[in-house]
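As you look at this complex, bear in mind that one protein chain is not there, while each of the others sits in place.
Right, chain A next:
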Amino acid sequence: MRTTMPEPILDFGRSVDSALQRAGGIGLARDAEADYAAADLALKALSQVGMYDIDPRDDLDSAAAAAELCRVAGAQAAPCPVVGIILRDPADKPFALVSDECPIIDHAAAAPLWRAATLSGDVYEARVVQRTGSNLSPFAMKVGLTRLDDEPASPQDVQLALALSAFQLLGTGQQALELAIKHTREREQFGRPLSGFQVIRHSVADLSVGLEGLALLCRFALWQIFTGSSDALPDALAAKHEAQRVVRNVLRMSQQFHGAAGLADEYDISVLARHAQPALRLPTDMTTTLGHLRAAIEERGFEGLYAPEHAHRAALTTGEAR
């Protein structure tokens, strides 16, 4: 696996970023709460940079481009269901992973009908029933499910949905870290910037290390989906679980560094933290995701970077060297 994204993909990410920023950046999410028409501006910007031309199922490069787009959309809190749209079906129905016990889809109102699947692959048709009505996740909506007798959802779709959502959270976390760094550099208390206090520096450093690890795990999951010798579900679940764990912490810490401003919607960090909640908690909360991960490992094993045969080989090599 390459540990860095290829340059053309990064370049693509930069163009997605500037398109979203031109359209209004994080302000779009704020605006969309007052008038959902602002969500169309985000869709338009993403459409212009080619969101509808990417099919991440094609190959690793396409999947990487989709991942980069999701990451940037997460960083800008783009008020639209990017992962769902990227994984839409041939009839243009967006795709979402749901829990069949309490089905909720973020931005469900963006389409009249969705194709939904549970983590175990049961396929449903979903339509909006009601908004959850929470300020924490303003566009999350409860949906009604109709079971379809189709084939089970393709494992690739399920895994990509998890991995792309992890990338989206990664972007959110990276943005929250940027905001924390910017704020702690600018904000002065006790005669010096907050970033001059060691406890703040240490915390920011920890957040950054956590995000680095997450970024690598996300890339690894994507790579496994296309090239892994075994089922990549555990890898996709691991990336999603790590994203839920790391990014929740980054958001809380960044808000804490901002003080009361971190809870005021005039500041981007507050908007970012609220709009990230659905990705942090859907289709399953962190605890439940971990349960699924455990079950998947038990059932399919967890090859990881150092699969037993590799480990074996490494041990042999060491032995020879000795």
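Observations, loosely collected:
Please note the rule applied: contacts are C-beta pairs under 8 Å (C-beta built on N, C-alpha and C of every residue); 3 or more make two chains touch, one makes a residue touch a chain; residues count from 1.
Everything that follows uses one rule, which is that contacts and distances are computed from a predicted model.
Name of the non-displayed chain as stated in its UniProt record, restricted to "Cytochrome bo(3) ubiquinol oxidase subunit 4", "Acyl-CoA dehydrogenase", "Glutamate synthase domain-containing protein" or "Sugar ABC transporter permease": "Acyl-CoA dehydrogenase".
Contact with the undisplayed chain is limited, among A:S18, A:T146, A:Q189 or A:T227, to A:Q189. Interface with the hidden chain, as seen from chain A, comprises residues 99, 101-104, 130, 132-137, 140, 142, 188-192, 196-197, 199, 252, 255-256, 259-260, 262-266, 270, 273-274, 281-282, 284-288, 291.
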